[in-house]
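Heads up, this is only part of the complex; the chains shown haven't been moved.
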């Protein structure tokens, strides 16, 4: 309520109450001021009232909410459904312009502010999470894979002769496809990067594409070494940090890599790190102009939805809240590791030693595999129907063709991994209760599988269970029985 | 309420009322059944109650809403903010999987249904809008430009030697950049496609990239001829149909082109055609497997937000409602043309004859340009501050460099257009009131400019006004004083 309206209100309700009400308003405005001024995540989370006030203030600055506007363009932010308008807080114009996804829209001062502030707050969070020297970032309404593609396409402009991307193998379709989609040929490094690979000649190498967060037993790439090599040979370096923001180890690797070597950009998922719906990523880097080049490669406007989600979320959390979540995740990771170890040993299995992987764990499934070759697959299926989501079994001997490239031992990141295993991860937001339920159900499944001879289960049932399991395993098609 | 709960309710409230209540529920379910069964937009729009019931039903089928779920994966659809959860109707898992943006997610049966049904309903709408033989389409949470880029990247896999894209010039940055971003070299056709251009050799041509909807005085490309040439030479053909769905003429061009020649895919904006927020596009085609290839090129999951928006909107509208909006747009276009003609003549200008452009109109600004060389720019600025959004003035002699390519006479689609002009469009959702307000304000601005000598206005004021105007003109940077 502006001062004029407050004055009139004082005639209706007694002045001292109105004055106190206006003073209360100013405390909300003060929070908004701090946000605008500092561009940082508030330490204490805002309450919903302040958040909605802020979004409302932004929305009425967009031309589609001007009371006197007349629109004769081809895009006027008209919305048919009030359900849709409301769910977007009437911020309809998206973010960016034709030229640049980070640009300001004349028709939408509010949406533009939203975009700028979101990017600024997210940058602050990346620093808090461990990459202190990151200089620029932007939220892009595409998932991690497509965001990596955009990075590679940007590099193409700078390295027209680049044809190959050096890629330490990680068995996850999106990151492999991100290179294919961009039109490059991945050079798959089965183990560590060896010098002789560079026979390709640096000028034909578009970049190195490394990974931090990944399923155990794979561990993050040795980013420092890779970054130093890249620096030495003048090869760009893009890091897939999909769900690494939640881990101080992953963030530290990036920080160190950039300090002693070369990292051009690192890409992370919004949903996996910030507890928002699927659909956005953050592209960040140490050189502001390169990050801007990437943002300018996105041709056209884009959805503001992921930006809106992450902004609401971070304002709700506050940086304190985020730090707390990070700590809880770390603690739950330790707890999960202990529980899984105990369970594994009780069943004659073991927790694989993957101390460098700070998020994902793996437990061997040697025993039940020896009992019956379909048992590992069956276990996956059983867990799925028992609502243990995200637990993932990896049998031996899969072969998978992705975009023409044959991966032996697919899912295990290696041609021949010694044993089948089961993955479980402690990702942000996980609770002790999740772990307890998972361990309990897993224990029950393992007992059932051992007790009954799976060979007795009819072929049909097995196939059906296995089929649903196959689809569940998010990036894999298993050919059972091969 | 299932039958068991209804039975119990009959003990609480008299049975005949509960029975009538349950029967009423069945009418909602019947609507949902028809949607699922036919996969088509209902003829009569649904009310909000049915829509929200349906979305609620979908949401509880996703694992993040399972009451007994325990999640130990790296992506579990956890959402921190209840504001965010609610605004997405608790549909958090996005759409697609690593392998394919149109694929089913095991963790999210509801989101998967949403995705499938949306694509199916949107396909139905494209048919209703005029492309009767379209065989497949999908909603992609990227704006038109990036969606075109995805099409080009898909074609690269099929035509590895293709380097050039034949592109009849249209002065809009996104479509030009969509080719650059994909790593190709546009061959800009200043006028019509001439045979000699094909000296490039068909094998080096990735595709032809044509346009339907565009600012007047440019008119849609002659799609039939282009499609026939593409067919003859075996060259793929991608159509930028940005805001063409709302025009039966544009849709007819595509339908005809595909019938007698070759069109591989056509891409259209969601927001410009269906009155939803910015952020989504539809990629459609006549060959289902090619459309699928494109969808598989998108590496990773993606935001469900644009799908959700368009589904809610189409279910609200019903096909009747959409047809009505299309008819109203057509009528308002005629009305706008008449009013603009009258106004133009009153000011000694004329409505440019662009009968083939069914959406955008242009009125000459010869007179005020002769009076003062900054007057055209000033007019744009005046309209902007008077909340006439979307009206766009095009002065003579702009030169603009986009991604290294120099465009003379930028904005006018031609190196030397004979006169400066002003654009106004009748896009879907426009009202008679918009037209009236625009004409009234435009009239006033023109009178003011003529009355006062703009030369007298101080340089500073002019520059400031012009600057804001420049930014407003969405895809252009004008260099004043040239």
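Order of writing sets the labels: A and B. Residues in every chain begin at 1.
In the analysis below, a residue touches a chain if its C-beta (ideal position, glycine included) is under 8 Å from a C-beta of that chain, and two chains touch if they have at least 3 such contacts.
This is a predicted model, so every value here is computed, not measured.
Counting all identical protein chains, and not just the 2 shown, how many does the complete complex contain?
4
One rule holds for everything that comes next: only the chains that are shown with their structure count from here on.
How many degrees of rotation carry the C-alpha atoms of subunit A onto those of subunit B, rounded to the nearest 5?
Rounded to 5 degrees, the superposing rotation is 180 degrees.
Centre to centre, by mean C-alpha position, how many angstrom separate subunit A and subunit B?
28
Give the list of subunit A residues in touch with subunit B in this complex.
48, 51-52, 63, 66, 68-84, 87-89, 91-95, 97-99, 104-107, 141-146, 148-150, 153, 156-157, 172-175, 177-178, 180-183, 213, 215, 242-243, 269, 271-272, 274-280, 297-306, 309, 312-313, 316-317, 325, 336, 359-360, 384, 387-392, 424-430, 433-435, 437-438, 441, 468, 471-472, 474-475
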